[in-house]
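The structure is given below, and queries will be raised subsequently.
Here the complex is missing one protein chain, while the rest keep their positions.
Our next item is chain A:
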Amino acid sequence: MSNTIAVRIADFLGNFPPFSLLEAGQLLGISEKVKVLYFEQGKMVFSKGEAGHDYFYIVHKGAVDLQKTDKEDLPETIDKCDEGDVFGLRPLFAKENYQINAITAEESILYAIPLTDFKPFAITNSEVGNFLMESFASNTRNPYSNEHRGKLFSEEQDVILKKEALFDLQPVQISKKMLMVTPGTSIQEAASQMSKRKVGSVIVVENKIPVGIVTDVDFREKVVTGKVKTSTEIGKIMKSPVICYSKDLTLAQAQLTMMKHNINHICITKDGTPNTKVKGIVSEHDIIFSQGNNPSVLMKAIKRARSTAKLNRIRGKIMFLLEGYIKSNIPLTHISKIMFELNDATIKRVIDRCIQKMDSPPPVNFAWMSLGSQGRKEQLLQTDQDNALVFEDVPEEKLEETRSYFLKLATKVTKRLNIIGYEFCPAEMMARNPKYCLSESEWKQQFTSWITTSGNDEILLCQIFFDFDISYGDIKLTNAISDHIFDTLKGNRHFIKGLAVQALRNPSPLGFFRQFLVEQDGEKKDLFDIKKRGIMPLTDAARLLILDHRVKNISNTADRFEKLAQLEPNNKEIYQACAYSSKALIKFRTRQGLLHKDSGRFIDLESLGKEDKIKLKRCFKSIKDIQELIKVRYETSFYL
């Protein structure tokens, strides 16, 4: 029986070790035995204590988190496997139960490789065996993955580093890429070697024993100022003695030492004293980078990312950062600002890359609009993508040609956003939809018709489109649309009332007996929908009131309420309570989402502690108050 699919699987496997170490025939043989598995996000592939499967796994698409559980059984992610990474190797080496959980961090397709068919290769082919041993010993991280390939043994030898961990007490990452010169070398020669090797420091050694160190700072302060000539010996400007440590230096210690001595490089020697051979160097930059949880580092990485896969990996780190922030209880205002900036930069980077991939530059100016939660700067977890595109007016005969260019661009962008974790909008509310890829005047017409014929669908659309924020491109275009919306709204009480009715469609979530209202049927039965019943009523109310006050350019719900508190001092307390509640609910949802690896939208109330329940109830009080205010102000009872 011919098997063309096996050939395709072999093509994929052949790109990754250990499979790349096999011969073509062997690879095809294995591929014919593969099992293709599909997992939704947040599903267990195997869990701690479970008996070993007959397979080990390689990620074809998506990502899998490997989790250790602590004493209280709380899972902690120790590693993330993405495309091409192998995991679940334990059954290959020992007939023991799994020691870790493997859970899908994204929707994933996995290839399961049968042990019985693979084992012979692991035994007979020593390269394969070594690879698997390495993977297994280094806690299943693929030591040959693209980033690490070839580096593992030469540079980061004897350094075990759990990249994702936040702990300061882990060993610091040591660079072996240090440059060493003798004291007699001229400054000019040392400098040219430094720039050639692209390093910021040089260690001055005598018989491989460090006697001094010279860094960029020394050049700036001593050489460039003209105090010392470039022909002078480097020994004359070196700092001495050198601060040395042994390789088990921890991150925290390294940082403290640098602060204490006001230096940015530490020399690593064999026994930690300046009397033994130099083994490596640790720079402040490396420390910040190895932590990987620093927003500015992530930002740089986003801007430099050259592939969607790379951006996807950065997303993983961003999520890790978010988890850390939520755990350490950092105020939501700060968190959302940082997350917004990172999300925004990601979207910009994706669009930039897609424009480069087009055959020609954009024919006219355009703007990419993010709608919904990203538009309101409230998006913490990745949700559906909602976006739209506006381009400059063009002559009638050029219109469709121009639109097709932008549709093509938008299709590329939305596809890549999907790959990095933003689900497609199920209602196709995306810039790749010809309905939402319009010229400036078309958008104006669109808003006019939505506002003047306000049926329920139109109001729903308006609500989504009113909270837009420019993510990329020409801000003049989005401003023109904003102006137009406010002009059209002027004096249209009917529409404003329609919005008010919509804002009240989800009643305050506390029932008659102060019980939580939970979902009555469907797959989410008995779960509490925090988005629909908590976050949306506040978002809708804020939008309505701020539009009525004709305030432009504030789209964040909490910010809108803060602004309303200024505008209406007599209702200040209600508005401030709402601002607080909207932040509290979003944070609550985010925490739930991180815990369950989902959107956090549906909450099992049984699992909440009393304190959380009280907190939630307090938030709902403000929903009730704001809804009362809307009812009275807009006389909506006629409509209900």
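One rule holds for everything that comes next: a residue touches a chain if its C-beta (ideal position, glycine included) is under 8 Å from a C-beta of that chain, and two chains touch if they have at least 3 such contacts; residues count from 1.
Keep this in mind: contacts and distances are computed from a predicted model.
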| item | value |
| --- | --- |
| Listed names "Pyruvate dehydrogenase E1 component alpha subunit", "Multiple sugar transport system permease protein", "3'-5' exonuclease" or "RNA polymerase sigma factor", matching UniProt entry of the absent chain | "3'-5' exonuclease" |
| Absent-chain contact - pick from A:461, A:477, A:558 or A:616 | A:461 |
| Sole residue of A:23, A:40 or A:206 that reaches the chain not shown, by the stated touch rule | A:40 |
| Given A:20, A:418, A:441 or A:488, the one touching the chain that is not displayed | A:418 |
| Touch list for chain A against the chain that is not drawn | 1-6, 8-9, 31-40, 61, 107, 109, 112, 415, 418-419, 424, 426-429, 457, 460-461, 522-523, 525 |
